[in-house]
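Structure first, commentary second.
One protein chain is absent from this view; the other protein chains keep their places.
In order of appearance the chains are A and B, and numbering begins at 1 in each one.
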Amino acid sequence: MAVELVKGNDALLRGAVLAGCRTFYGYPITPSSEIAESAAALLPQLGGTFVQSECEVGAIQMVYGAASAGERVMTASSSPGISLKLEGVSYLVGSELPAVIIDIMRGGPGLGNIAPAQGDYFQVVKGGGHGDYRLIVLAPNSPQEMCDLAMLAFELADRYRNPVVVLSDGFTGQMMEAVEFPVPVTSIPPKDWAVRATPETSGNLINSIRLMPEDLEEHVTALFEKYASIEAAEVRYEEVQTADAELVVVGYGIVSRLLRAALARVRDQGLRVGMLRPITLWPYPSQRLAELAETASGFLVAELSTGQMVEDVRLAVNGRRPVAFHGRYGGAVPSVDELVKAIEAAYPAEGRSA
Amino acid sequence: MSTMTGGAVLQWPESLYRTFHRKPGGGQESTHYCPGCGHGVLHKLIAEAMDDLAIRERTVFISPVGCSVFGYYYFDCGNVQVAHGRAPAVATGIKRALPHSVVISYQGDGDLAAIGTSNILHAANRGEPITVFFVNNAIYGMTGGQMAPTTLDGQRTTTSPRGRDTMDTGSPLRVSELLSTLDAPVYIERVALTDAKHIMTARRAVRKALKAQVEGKGFSLVEVLSPCPINWKMDPAESKAWITDHLMPAFPLGVYKDVLAEREPQTRLAPQLALDKVAELFAAEPSVERTGEPTWDGVADRYREPQVKIAGFGGQGVLFLGSLLANVALRRNYHVTWLPAYGPESRGGTANCNVVISAEPVASPMVTEPSVLMALNAPSLERFEPTVTPGGVIVYNSTLISKTPTRQDVEVVAVPATAIADELGETRAANLVLLGAYLAHTGMFSAAEVEATMDQVLKSHGMLELNRQAVARGFAATT
Partner (left out) sequence: MKRTSEGEIMTVAGSAVEGPAVVIDEDLCKGCGLCIDVCPPGVLRQDSKLNHLGFHPVAYLGKWCNACGLCFFACPEPGAIVVVKPSRRHR
């Protein structure tokens, strides 16, 4: 059958198209610009909307407008741009608007550089904007998943009326792999809450103001009840050879690819090492990690940061097992050799003797 | 207008809610505005125009941050409340999603002329077919009387307690004048809510601006000099006089732009799924037909599962060479990854990419220790020669690289790729010559397979014959 070699960023935009997204607002920034370029090429041909906004802040607010009107809408940026968008993200959450936001992470802080990094975990997964809220965060590790998770992102955003972030990195965005595109979404469930400029919807209000403290508390409580249902239903992860693992390595996105290569090497050496790859960074596979803490003797987390997701692993493991960390940052990426050494160093002594 | 016994009336516009059910406390009939505030007047003028244009049900009113933050208490239509200054950006999103809608961006001077300056400027410049009502009262009302970008020279506010010093804080920003320099807007007028004559002029302007949108003409804005008696610390009568005596000289009234008569209505359609078109566009993307099994049959062990680094300078087709190699392998059902160096590296005149080909799913797309190096120029060879694994292969462009590789533990294939390409009349085909040489040396894929792949993935077939020849010459160059 026919198969395409596709860049991650292109696969992502085409996944969005298959999900029924016809509206893109964004501002160019390396290494996410291909997404905007693909949107500019594709969407107008489909009768859709592409606007290169005046700024990142403008882009996320255009998203707010399109989402208010019930459109499946997206924006894409990279780390510094995401920082700028976070105010708007908080408003999207407050107004319970579905939207898909793509973050192709690069090195920071500040202007940093444009090399791949995972330093946005805190700002995307833990908050970054003001107020109590959660974002559903999906972490693809291949062009195929860039497509598939983009499609899923739109579905989850609509289902829960909450923004969803696809958190990726320069490598996953830039690399090409074979992608098989799923069939397109053929209809999008109506959104009776949206402001559609129709008689039926003219009484609708999109609003994040709850002036009275008791009203806002009630609203936030309702949001967190919704989040509890998301945590119950939407945790996604991939497990590799964890059944007999003495050491479980944890990494997401491009790091999981490197860990996978390292895993093959250390298994050849006879080390019983497995991997848990979170696909949803929120909701986080905490429960599965807690279960693995029963059977494994230790954990190793690898990230392209000084250690952000590792905090969630430590919370899940809750002190029962040692959690080692190996981080590269500033745009540096560990070699497979380096990860093999980190795994060897973290491998539990009792596991070695067993 | 509804009628009642006795005759026609001017009364509560239908486009305003009859009771303000969204206002805390519920069921109230008075606004949250201070006595003598211009917002209420403008609300009535807008609502009355909505009634008369019969657009209430398709109007989307955007409430900003400022005193009119609660516009949604009042307007009986679709309502969207937004972040400070961002109403024109939100309006852009709404209007493009709902071209049939009438979108009103209602903003104060802090909102529009300070924090949201870029958004209004660019919405106007794009000619978003929306209507903006800009309430200029030269002060921040909601937050309690701070300086606005439109505050007058010498005007005391809580953040200009000694009077605004324009040498320090800039001059009052004249938004109507500024925006009227742009090409796209169709109608911009500044009016004032003072005496009966000026209020009736404002009424006409409000109607005209909304009608412009109803007719699809483009971006319109009405700037309204509006009283804020409380923060000005004046009574309503004094406020009117202050507008006349002080605001109007700084912000002259009048029509700043009116090209309504000469602009054609814009037609924009709401986004559609257009699934037929989706199928067509996806089908047009280059793909390969998978054929055969990824067995490495006939390929020497040392050439199997290659980790390839391809490097050269920008314009040598390094990335294309990599993607073609990846596609050739993909066609034969191998697993492949292609990863370019991007960013400063790619902009500094050099380019390189990594290609991994395997019978198994590829874990890491990064090639830090290549088993194959294809070097198209000297700096690339210098840089990557040390990284090649022992027993690996270096294929290099000997036309441009005079200094031969020094490694003794690798196979070295010298190909005068640029010279051969020049013979074919196309210097840029050197990359394909090098590819041919590599494939011939290792026996990985045949020239026919490369040709079949190019046939499937190249959008333009104009160069196909030249490309075929370049690959063939590369194959021949090593035998």
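Details
We adopt the following convention: contacts are C-beta pairs under 8 Å (C-beta built on N, C-alpha and C of every residue); 3 or more make two chains touch, one makes a residue touch a chain.
All values derive from a computational prediction rather than experimental measurement.
Taking the full assembly into account, the omitted chain touches B. Within the complete assembly, B:His39 is the residue of B:Lys23, B:His39 or B:Arg263 that touches the hidden chain.
Across the entire complex, the residue among B:Leu16, B:Met147 or B:Leu225 in touch with the chain not shown is B:Leu16. Mapped onto chain B, the footprint of the missing chain covers residues 2, 4-13, 16, 18, 29-31, 33-41, 43-45, 47, 74, 195-196, 199-200, 203, 229, 235-237, 240.
In the analysis below, only the chains that are shown with their structure count from here on.
Chain geometry summary: the mean Cα position of chain A and that of chain B are 21 Å apart.
Here chain B touches chain A in the complex through residues 22, 24, 56-60, 69-70, 72, 76-83, 86, 89-98, 100-102, 118-119, 121-122, 126, 269, 271-275, 277-279, 281-282, 285-290, 323, 326-327, 330, 335-340, 342-344, 362-366, 368, 457, going by the rule given at the top. Of all the residues in chain A, the ones that touch chain B in their complex are 1-6, 14, 17-18, 20, 22-23, 25, 30-31, 42, 45-49, 51, 53-55, 57-59, 61-71, 73, 87-88, 91, 95, 113-115, 170-171, 174-178, 181, 184-188, 195-199, 201-209, 211-212, 257-258, 260-261, 263-264, 333, 335-337.
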